[in-house]
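This is the structure I want to talk about, given as structure tokens.
Heads up, one of the protein chains got dropped from this complex, but the rest are sitting where they should.
Order of writing sets the labels: A and B. Residues in every chain begin at 1.
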Amino acid sequence: MRLIFYILDLIGVAVFAASGTLAAMASHLDLLGVMVLAAMTAIGGGTVRDLLLNRHPVFWIEDPKPLLVIVGSALFTILWVQVLPIPTDALLIADALGLALFAMSGAKVAEAQGCRALIVILMGTLTGVGGGLVRDILSAKVPLILRKDIYATAAIAGILLYILLKKAGMPPRWAFGAGLVSIVVVRLLAIQLGLRLPSF
Amino acid sequence: MRLIFYILDLIGVAVFAASGTLAAMASHLDLLGVMVLAAMTAIGGGTVRDLLLNRHPVFWIEDPKPLLVIVGSALFTILWVQVLPIPTDALLIADALGLALFAMSGAKVAEAQGCRALIVILMGTLTGVGGGLVRDILSAKVPLILRKDIYATAAIAGILLYILLKKAGMPPRWAFGAGLVSIVVVRLLAIQLGLRLPSF
Partner (left out) sequence: MRLIFYILDLIGVAVFAASGTLAAMASHLDLLGVMVLAAMTAIGGGTVRDLLLNRHPVFWIEDPKPLLVIVGSALFTILWVQVLPIPTDALLIADALGLALFAMSGAKVAEAQGCRALIVILMGTLTGVGGGLVRDILSAKVPLILRKDIYATAAIAGILLYILLKKAGMPPRWAFGAGLVSIVVVRLLAIQLGLRLPSF
């Protein structure tokens, strides 16, 4: 079970690294800039979470496997783009999965540190969306997720569901799965139906 | 006395959250983006201060009341803007008060950690102006306070006054009050008279 989550987490890293790579190529960065942006997108949220929660060593200092996954994913993405069209739909689905995995595992980390529910929700959401924030800041854009789409909102909803189901007596594992699935579903429904929060 | 400061601090949080909300609405963020920017503006400076000083748990993880104040203040600001004009003058005065409160309480935190005077001034100033910096970075602007106005300068002057008065033998509480008042006065005078630092 733990192994499954570990692998799912690395898949999340790979997906976010690919999204960072595509953003970097759109900004005409060089090879190293692409790597930096890929890494920031993939591990930025979790890094800030670990610093805020005083969890040391930071997760990728303790186990640098995510860093290797990032390099591999960025190179693969660069090569892919040379010869094949970008599979936008597949990426959106993979990104929704990555968001769900990062948000829920971030929430579990905060729970393990004994944080109260509000902080658990915040830390989970931060882990899920923080990397994308950093990516957009480094590309000198107003971060996308602050401007449109149900994105962080999906993370918040899923973590909240997880906390409520657990409080209602559901075994933690099931509640975790329900939270995970609900984030993916909310996110994909929002894309499909063009749902948005009110904006100003 | 302590209770008064606690309440004043929460008022500072509310004011800065309102200013973040207005900035977010000017950038056409959605509801969640508004909340994020309001929160960053209100607690960004203090969060960086706590990380730099290795003060854990970070203040809003220990006591999440500021987070509730932020949500309330952002919602109130959004509703206000729908029906009433933005009270620019009142906001400027409230912002000067917030700056003074955050800067002085940030300085006290650094003092309590045993920092020397130079670091106390830096940490106080950072606490006062850091949130506004983050807000402008997230809106992809050159931060306003780096470009014009006596703003951080007012914070520096007030904290310096506080340190000097204490060294001269004034009771800490009075010196604190003098620092607080001087920041508000310098800031409001600078606005009124259009004072600026030399710029390039």
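We take it that a residue touches a chain if its C-beta (ideal position, glycine included) is under 8 Å from a C-beta of that chain, and two chains touch if they have at least 3 such contacts.
In this text the structure is predicted, and so the values were computed from the model without any measurement.
Interface note: of A:A17, A:L37 or A:I183, the residue touching the hidden chain in the full complex is A:L37. Note on the undisplayed chain: of the listed residues B:A26, B:L79, B:A112 or B:L197, the one touching it is B:L197. The missing chain lies against chain B, touching residues 51-54, 115-116, 118-119, 122, 133, 137, 140-143, 145-149, 152-153, 156, 196-200.
Considering the complete assembly, chain A touches the hidden chain via residues 24-25, 27-34, 36-37, 47, 51, 56-58, 61, 64, 67, 78, 137-140.
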